[in-house]
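One structure, as structure tokens, below. Some questions next.
Excluded from the complex is one protein chain; the other protein chains are retained at their positions.
Right, chain A next:
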Amino acid sequence: MSRPGFVLDVDERTPPLIMHQGEGFRLERLPLGSKVIYPPDSLPGIRDVDAAIRHALLHPHGTEPLPELLTPGMRLTIVFDDLSLPLPPMQTPDVRQRIIEQVLEMAAAKGVDDVELIAANALHRRMTPAELRRTVGDRVFHAFFPEHLKNHDAEDRDNLLHMGKTRHGEDVEINRRAAESDLIVYVNITLTAMSGGAKSVSVGLASYRSLKHHHNVHTLRHSNSFNDPPNSAMHHSYERMKGLIDEHVKVFTIETTLNNDTFPSSMGFLNKREWEWNVRDQASYLAVKRANELMPKKTRRRIWQSTAAPYGVTGVHAGLQSEVHPLTLNNVHRQQLTEVNGQSDIAIWGLPYICPYNVNSVMNPILVMSLGLGYFFNLYKNKPIVRQGGVAIFYHPVPNEFHPVHHPSYIDFFEEILTESTDPVLLETKYEEQFATDPWYIQLYRNSYAYHGVHPFYMWYWGAHAMQHLGDVIFVGGNRKTTQRMGFRAASTLGDALEMAKDTVGSSPSIAYHHAPPLALADVR
């Protein structure tokens, strides 16, 4: 039985705590009385994942077993989550591979020949052949790539279908092949409560025309939080779009959830609570930290990026999305939900080396911002961890680095647009359309491995709710120029950051440290 999540009150006996800081980490001693939010212990993984998948496919929720939905001559499209999930990437075989192989076996047994596989990358960069191969496995890759295993192309006008508008006037435009299929099988990994469900098809296969209806400042400011779907305007929009999609095409969803075994055994101490470290964990910490600091930057990045998590699969549910997703969310909550009493004046987060958009890439300043003020700030239900007007303190070096192939529009966004303003509404109004329709960005998105031109705007909007909520944002160890460009402040130490925060929250603030990763979803009462 795994122990539930809990909140630690820092006292004299509390050891220094792990703080992620980009491609590194440190031990930090927090002020007495600080609260530390820990996730539940990692849940045990399913022993026989293949059997669980088979069981889910044969005993789905709210629909017939998958084999009964498969008929000779039908058009079958298997869609799967792209490389933005899970984080870090999981050790192979990827659970998507295991599912896709079983689905294909069932399709073959039923004489289904017209099968296409599509990565649901929306406006994310295309997955490289190697990344696709890692996700779907050698057997599927060799059988289907490149003709029948593709990335979704949100700018391929001929292969998009406008299905209509929701009652709120939202355009629903998705991949034509999928939309005109007899059956979509969607293979999902739900790492956080925001993923999966109605989001899968309506976002993963959509175009800018469709995405702009929920990926905007207004919607994100009314998604409190986007990890709490009932209170997320963004998810309400997904649901409306899903309703329209369901009228056109049948979707058979397979959703999976993972436990909190985020780091491999060599860095197992990062998965554990600090006071439970044994001698081996302490030695590992010292050795890994020292080696990490001594390594050349490129080598260090390569090693972090090649880290694969030994996740256990905690749930496999298949069938009708509306019946499957509540079960999936329940699994996510079992693994991540921690009850927290009250908000704090200051919240602290240590930002790790990876986010959904820098897999095999560089975490540029905009992505740091979206990871901190977007993903981590929004890891709450009910109320934010930090009170209105409070201060967020993040640990990250925020280097002024960009991947020129993956993030070309981010460079322009950072260098030109943010120098004019950091106001999300102003940027959205003045520049979003320009970036979204820029032919060069579109060319790079379609033919190279670039995120879509509009993507940095979405990342900026991702932090819009936090920016509106917080009184100050401070990055410990952050590059002063880059943090300043984004409208934030940098401090050398936690002590300095707390001193700087005094202007906003006074001299005796309450402090909460949201200890992640592994991820914890704070249920703030």
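Going forward, a contact is a pair of C-beta atoms (placed from the backbone, for glycine too) under 8 Å apart; a residue touches a chain by one contact, two chains touch by 3 or more; residues count from 1.
In this section, contacts and distances are computed from a predicted model.
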Options "Cytochrome c nitrite reductase subunit NrfD", "Zinc-binding dehydrogenase", "ABC transporter permease" or "NAD(P) transhydrogenase subunit beta": UniProt name of the undisplayed chain: "Zinc-binding dehydrogenase"
Contact with the hidden chain (one of A:D41, A:D438 or A:D472): A:D438
Absent-chain contact - pick from A:D153, A:D412 or A:D523: A:D412
Those residues of chain A which, in the complete complex, touch the missing chain: 404, 411-412, 415-416, 434, 438-440, 443
